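After the C-alpha cells below, expect a handful of questions from me.
Missing here: one protein chain of the complex. Every other protein chain is in place.
And then chain A:
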Amino acid sequence: MSLWLWVLAACAAVYATKLLGYLVPQDWLRHPAVGRISAMLTIGLLAALVAMNTFSAEQGVAIDARLGALLAAAVALMLRAPFIVVVLIGAAAAAGIRALG
C-alpha cells in the first residue's frame, strides 16, 4: 500500500514541475529580452536533447550505433529529406550498424 503512496506522490510532484512553468506571470514573458532568450533556449534545449539521446548510457556516456544514426540523419537533412524519412534513416542506420556488429 505504501508503494501506492510513493507512486501518487511522484505523479503529483512531476505534474507540479510541469504546471509551474505555466504559472509564470504573463508580464515577465513580455519583457524584450524574453524573445531573444527564448530563441536561444530553443536551440540550446534541442541540441541538448540530441546530445542526450545520442550519448547517454547507464554509466555516463557511450559512443555506439546511435552516433551512426546521428551522422546518417545529418546527411539526410543536408539532402533536404522530409522529417519522416530522416527518422526512418536514423532507425535504419542504428539497426544496420548493430546487425553488422
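The rule we apply is simple: a contact is a pair of C-beta atoms (placed from the backbone, for glycine too) under 8 Å apart; a residue touches a chain by one contact, two chains touch by 3 or more; residues count from 1.
Here, contacts and distances are computed from a predicted model.
Engineer: When one chain of this assembly is omitted, its UniProt record names it as which of these: "Putative acyl-CoA dehydrogenase", "Peptide/nickel transport system substrate-binding protein", "Branched-subunit amino acid permease" or "MoxR family ATPase"?
Structural biologist: So, among "Putative acyl-CoA dehydrogenase", "Peptide/nickel transport system substrate-binding protein", "Branched-subunit amino acid permease" or "MoxR family ATPase", the name matching the hidden chain's UniProt entry is "Branched-subunit amino acid permease".
Engineer: At which residues does chain A meet the chain that is not included here?
Structural biologist: 2-11, 13-15, 17-22, 24, 26, 29-30, 33-56, 59-61, 65-66, 68-70, 72-74, 76-77, 83-84, 86-96, 98
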